[in-house]
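One structure below.
Yeah, one chain of the complex is gone here, protein chain that is, but the others are all in their spots.
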Amino acid sequence: MTPERKVYKRDVIIEVTAKLMSPLILLFGLYVMIGTGGTGGGFQGGTILATGFILYITVFGSEKGREKVPESVNAFFKSFGLFLYNGAGWICILFSLAAAQWLNMPAFWPVTDFVGIAGARSFMVAYMISVGIGLTVMASFVSQYFDLAWKEDDEMEGDEG
Amino acid sequence: MEWLIQHVLEKYNFWVAMLIIIISLTAVIVKENLLKKLIGLSIFQTAMFLWYVSLGDVGRDILTTWGLKTGTPSILWEEAAEKGYIYANPLPNVLMLTGIVVSAATTAVALAIVIRIYQKYGTIEEDEIIEKEMEFEREGGELKNASS
Partner (left out) sequence: MLLVEHFPVLIVGLAMFCAYTMLLAGYLNRKLPFFISLAMNCVFFIMSLFVLDHVLNVGPIRYWQGGWRPPWGIEYVIDAMNAYLLVIVISIVILGLIYSRGNVKSEIEERKHPTFYTLVQLMAAGLYGITVTGDLFNMFIWLEIASLTAYALIAVAGGRALRPAYNYVIMGSVGAVLYLFGVGWIYSVTGTLNMADMRLLLPLVYDNRAVQMGFAMIVVGVMIKAYIFPLHLWQPDVYTYAPSTISSMMASVHVKVMFYMLMRMFYSVFTLDFIRHYIGLDLLTCWVAAIAILAGSIWAIKQRNLRRMLAYSSVSQMGYILLGVGLSPFSPWGLVGAVAHILNHAIGKGCLFMCAGAIRQQEGLKDIRDFEGIGKKMPYVSAAFTIAALSMIGIPPTAGFASKLFLILASLDAAQYPFVVILLLSGLLNLVYFWRVIDQIYFVRHEGTKNAGEAEGRGKPLPLSMVAPTLILAALCVIVGIIWLTDIPLPLLDRILSDLRMGVTI
């Protein structure tokens, strides 16, 4: 059932292309996530960011991929993205608790008072949530890719339930 | 002919979406290969997103009691009644973005389970899996991994 261990020939063209394209894909993903004036958003940007990593992992193999993205880094980014998302809400709840009002995100966002752009308040909230979603999605997809990849020495315990 | 145009051609989005939903549900029910079921489920979800997004299309004039173009989002209904605005409703699109995320997550979980099933049983045809379970029950032994 398991495929035999093959020796993979290193192919210069594919490796160089992957090394060149990965950062560009990551940059594009960042643009889709928080770039101006276009469609996009957290989930879409995060998926493209994940694609950048997955290209590297596909070309170079799981072991070298693991050196670049160990599981603890994945877990950190998953949690950090969620903390950003929740954190946007917690700041509003904390401030609105003090002011005894409903949870009202744009009105209670104190940071953006220092930014001189009109209407920056709602953008800040939207960006923070977007970036949070994007990071979580990126880490989740990369982590799933590692888990779904076929490894030859997967051992599982048998349990008859 | 009037009936045909009003009920079919104006709403061809919905007809196509329902057709795809029915075909994909058939795939989920009938096919025995686990991956084909998953593909059917994925197509089912996608066709449903198509149905939803067509609700918010510009100029869609169906199923409403207020006689307005339902593409217009509900916040602007009073204005739109006076001035005849036509917008595409962003709400179904946004809902379906969230739905796509859910669909991706479901596919990921299902694929992970399929891989473990393959490693355990050596097959992903449901009837063969059930046969192997029946054998195990009759013999009463340990269900070994397919690879060991």
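Should a chain be cited, it is by its letter among A and B, assigned in written order, with residues numbered from 1 in that chain.
Going forward, a contact is a pair of C-beta atoms (placed from the backbone, for glycine too) under 8 Å apart; a residue touches a chain by one contact, two chains touch by 3 or more.
The model shown is predicted, which means the values in this text are computed figures rather than measured ones.
S.K.: If the missing chain were put back, which residues of subunit B would it touch?
M.R.: Subunit B touches the chain not shown through residues 25, 28, 34, 37-38, 41, 44-45, 48, 51-52, 55, 62-65, 70, 74-75, 77, 91-92, 95, 98-99, 102, 105-106, 109-110, 112-114, 116-117, 120, 126, 129-130, 133, 143.
S.K.: If the hidden chain were put back, which residues of subunit A would touch it?
M.R.: Touching the chain left out of view, subunit A contributes residues 72, 75-76, 78-79, 82-83, 86, 89-90, 92-93, 97, 100-105, 107, 156-161.
Note that only the chains that are shown with their structure count from here on.
S.K.: Please work out the Cα centroid separation of subunit A and subunit B, and write it as a whole number of Å.
M.R.: Inter-chain centre distance comes to 25 Å.
S.K.: Show me the residue ranges of subunit A that touch subunit B in the complex, using the header's touch definition.
M.R.: On the subunit A side, the touching residues are 1-2, 41, 43, 137, 144, 147-148, 150, 154-156, 158, 160.
S.K.: Provide the residue numbers of subunit B that touch subunit A in the complex, in ascending order.
M.R.: Its residues touching subunit A are 97, 100-101, 108, 111-112, 115-116, 118-120, 122, 136, 142-148.
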